[in-house]
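Next up is a structure, given as structure tokens.
Missing here is one protein chain; the remaining ones are kept as they sit in the complex.
Up next, chain A:
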């Protein structure tokens, strides 16, 4: 689905969500209140300015105090890769955006990610992965790194990686693999209105971060939950 189609499905009565320079911001009527929307569209890379613009919208929402849900719609490139962005502290700007979303969550705003295209690396962590629950639409294509680049770094033949990717979700790009890892909670049905599907996700927001449990259940991260629990249990026991 395109962003326009998503917004039309979410807000059949119309909305005030706009896109400028690949950055999405606005709101629309939702469940008797409103749904705020931020995001990245058109496979745009996320740099220092974009991260701060989006974080500013999130902090404005927190200041408004209405606890309205925040949808983070993402079809992005990776972080913007440039000398200038790193010189200006891209790590702080992306972390700031993630912290703003985590603060909003703590202050009672349900935060829902909606992955409808690509996303990768630092941009993915600062946006979709900083929400309480992350949904995706079929065709979404999250990745950490594409397979040809993985082949370059790991010095393994691309053909071998493509073969391994079929049985090993832990390293390969793609929605199915991120679903198996537990990073993506659910895949929505584009044939049905999105509003009720988002509403249903918000109704059952997980109380704790359950991504490692999902990864264990789905087989994409077989040991993370047990390892985290073992460390926490042992250290609590002193």
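The rule we apply is simple: contacts are C-beta pairs under 8 Å (C-beta built on N, C-alpha and C of every residue); 3 or more make two chains touch, one makes a residue touch a chain; residues count from 1.
Rule of thumb we're sticking to: contacts and distances are computed from a predicted model.
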item: Chain not displayed: protein name in its UniProt record ("Sarcosine oxidase subunit delta", "Succinate dehydrogenase hydrophobic membrane anchor subunit", "Malonate decarboxylase beta subunit" or "3-isopropylmalate dehydratase small subunit"); value: "Malonate decarboxylase beta subunit"
item: From A:25, A:70, A:115 or A:150, residue that would touch the chain that is not displayed; value: A:150
item: Option touching the unshown chain, where A:8, A:187 or A:224 are the choices; value: A:224
item: From A:38, A:72 or A:90, residue that would touch the chain that is not displayed; value: A:90
item: Residues belonging to chain A that touch the chain removed from view; value: 48-49, 52, 55-56, 59, 62-63, 79, 81-96, 98-100, 102-103, 106-107, 121-122, 124-126, 129-130, 143-145, 149-150, 152-154, 156, 164, 168-172, 177-178, 180-183, 209, 211-212, 215, 220-225, 227-232, 234-236, 238
